[in-house]
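Note that one protein chain is taken out, while the other chains of the complex remain in position.
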Amino acid sequence: MSTEPLAGGPPLEPVPELSAAIARLRLVDHHVHGATPHDLSRREFEELITESDRPVPEWMTQFESQVGYAILRHCAPVLGLDPHCSPAEYLARRARLGAEEVNRRLLGAAGIGHYLIETGYRGEEILGPSGMAELTGVPADEVVRLESVAEQVAASGCGAAAFAGRFAETLWERTRTARGLKTIVAYRYGLDFDPAPPSKEEVAEAAGRWMAGGGRVSDPVLLRHLIWTGIERGLPLQFHIGYGDPDVDLRRSDPLLLRGLIELAEPSGVPLLLLHCYPYHRQAGFLAQVYPNVYFDVGLGVNYTGARSTAVVAESLELAPFAKILFSSDAWGPAELHHLGAELWRRAMSRVLGGFVAEGEWPAERALRVAEMVGAENARRVYGLGVEA
Amino acid sequence: MSTEPLAGGPPLEPVPELSAAIARLRLVDHHVHGATPHDLSRREFEELITESDRPVPEWMTQFESQVGYAILRHCAPVLGLDPHCSPAEYLARRARLGAEEVNRRLLGAAGIGHYLIETGYRGEEILGPSGMAELTGVPADEVVRLESVAEQVAASGCGAAAFAGRFAETLWERTRTARGLKTIVAYRYGLDFDPAPPSKEEVAEAAGRWMAGGGRVSDPVLLRHLIWTGIERGLPLQFHIGYGDPDVDLRRSDPLLLRGLIELAEPSGVPLLLLHCYPYHRQAGFLAQVYPNVYFDVGLGVNYTGARSTAVVAESLELAPFAKILFSSDAWGPAELHHLGAELWRRAMSRVLGGFVAEGEWPAERALRVAEMVGAENARRVYGLGVEA
Partner (left out) sequence: MSTEPLAGGPPLEPVPELSAAIARLRLVDHHVHGATPHDLSRREFEELITESDRPVPEWMTQFESQVGYAILRHCAPVLGLDPHCSPAEYLARRARLGAEEVNRRLLGAAGIGHYLIETGYRGEEILGPSGMAELTGVPADEVVRLESVAEQVAASGCGAAAFAGRFAETLWERTRTARGLKTIVAYRYGLDFDPAPPSKEEVAEAAGRWMAGGGRVSDPVLLRHLIWTGIERGLPLQFHIGYGDPDVDLRRSDPLLLRGLIELAEPSGVPLLLLHCYPYHRQAGFLAQVYPNVYFDVGLGVNYTGARSTAVVAESLELAPFAKILFSSDAWGPAELHHLGAELWRRAMSRVLGGFVAEGEWPAERALRVAEMVGAENARRVYGLGVEA
């Protein structure tokens, strides 16, 4: 990992030994997607380093953003370039090396010990768990997206009355070796849904409406049903929260809207993992403190805030007990995002925790302990991954 | 107070003279509860250093949190231990000293000049105002919780039609020497209540429903009536806002929801004090700037963010005029929380205000003036406490 300071710059970390130990940690990336095996044009690359789904306006470049600057800074050295080279130099080098070598280098330098790969979004364009495991040489297990399973069931031509049964059956089958489930109810409806499980009749009726109309599953009755079936399945359940692409109504993506569901799901013992959460990560920290079944991370928000990710990570270390915070990159596509997720998180933790140590608030051992918990140990416990091989 | 830097650590404060002056301030803790006179088991202790009301899961300890680390860091030296000792060492030492000696040491080192003690929550388990005054040797006055008075009136077997009269009578009697009132409408309903005073008929009807059903007062009509009766009583009125235990729906606890009430109450001249406010403290600062009758603190949020409380205090020093910000600990039970509230606030103010001075933005005298206002002077003026004896 490229943790050496720029020539002539000041020291990057308040406590170098702590930073070095954090740099050596083998992380569990508990919510990530595959890397793309394809070479990318400049247009394609720029469209993959933003959550916008609109074309990049001709008067701007996505490289002039926090994530763009961070890619140049932290990924260029991994490809053998000076940090802070130009976008054109970077992309030319990337093209010359080819996607496979780029992926090998960037993923190799990320220091991940275990990937939990969510396969529900445009999975045919990127590497799946086995491809990621092969490329990186570390275990890569699957997290299954509830909405994708439901849409496969619908596409297979199932009747409305049979939907609930067929969904459950397919979900159990699809998750035989999966480590977790994921829901994107935040995208498809919002988090302000009725938290109670719907009745069989409601589900059949909603399934009928959906199948007649077609399209993605977005009926709140059905989405609730998927979630409750997921809770019954019993695997840790990830929720997209907060920041994401423009499909999300960010206002209806505040994790506090999940309070009712959290309380109803509490007796099941199923861990609920709130992903990203920006700009509601303090609200997520509150939920993680008061409810034993709630966990959270600041995933996607770390990459996209670049040099400011230190502040975001710092804000995530407030109310929640340290056993309830996890690490993820939420990378999808360019391996730069997989690499940056780990690199920026290590830098942020080094600076924030090192700051606590330097201010005399924490001893260094406790700082390292928190980094180990958040970086790997909590995920290993929640998902039952065992100790690293 | 344990403000000495750890051996070999960097200086803790940007402006040591300012920090020293802040360390000497005699604070007014304008919203606090009593310390527990009982010894505490590890389980009991851990359950009192979180806002969660759930048992601590067996795979975690509340000591691995910001408040846990802060207790070890700042309270251990007061009990004669090294900072950052282990939880087991800390609790063993605590047990050996006994609750009385622990309370004496921790409260004594907190540097409080006047306590305003809210007695409405499980008051029988903790010291009351007289017990606190005796233990600390400084004045301890009472803040009366409106909902507790209402529940005492109901428990005394009052009829629905007589409720309003009996409540007013009891409130006047109970507050003869009180300094303030408190409402927990945020817990019992939410802050999104109709701000207007209810009619006599509505109150009687709601009282009838409540007395028939029993339980805690949670009807919004009654809660509004308590608040308006409190405003009529004329004492400064504290509102629980934001962060608290899982009874609170944090989403419905945004202080901006009080706008209607604030405007209706403005002509009364009664000071409205918004407590804690995390993560909505910036919203509270806005209200404190634009409405003359609004004040706020970041009470509970300071203890529970530990090494991050500097950031929370900094964010509280933005929009509000400095005459509108107060200090409180909101401690309940273990005297560690009373001690930490003061200690972390002093450290945060030293660092934040010292930072303004070090950056050349404020002269040191103005920084100290703000610490004096927030730490004591504003509360002395609002509650009519006079100058310190």
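Points to keep in mind about this one:
When the chains are written out, they are named A and B in that same order, and each has its own residue count from 1.
Note that a contact is a pair of C-beta atoms (placed from the backbone, for glycine too) under 8 Å apart; a residue touches a chain by one contact, two chains touch by 3 or more.
Keep in mind that what you see is a predicted model, and the values were worked out from it rather than measured.
Per the touch definition above, the residue from A:163, A:210 or A:278 contacting the chain not shown is A:278. The chain not shown here is touched by just one of A:246, A:269 or A:384, and that residue is A:246. When you scan B:82, B:232, B:318 or B:388 for touch with the missing chain, the hit is B:318. Considering the whole complex, the residue from B:102, B:257 or B:368 that touches the absent chain is B:257.
Here one chain is not drawn; of A:136, A:305 or A:328, the residue touching it is A:305.
Although one chain is not shown, part of subunit A still touches it, namely residues 5-6, 9-10, 12, 50-55, 57, 59-60, 62, 64-66, 68-70, 73, 83-84, 243, 245-246, 249-251, 278-279, 304-308, 311-312, 351.
Residues of subunit B in contact with the chain left out of this view: 254, 256-257, 259, 263, 282-283, 286, 289-292, 314-315, 317-324, 356, 358-363, 366, 369-370, 373, 381.
Following the convention adopted for this analysis, only the chains that are shown with their structure count from here on.
When subunit A is laid over subunit B using CA atoms, the rotation angle comes to 120 degrees (nearest 5). Centre to centre, using the average C-alpha position, subunit A and subunit B are separated by 36 Å.
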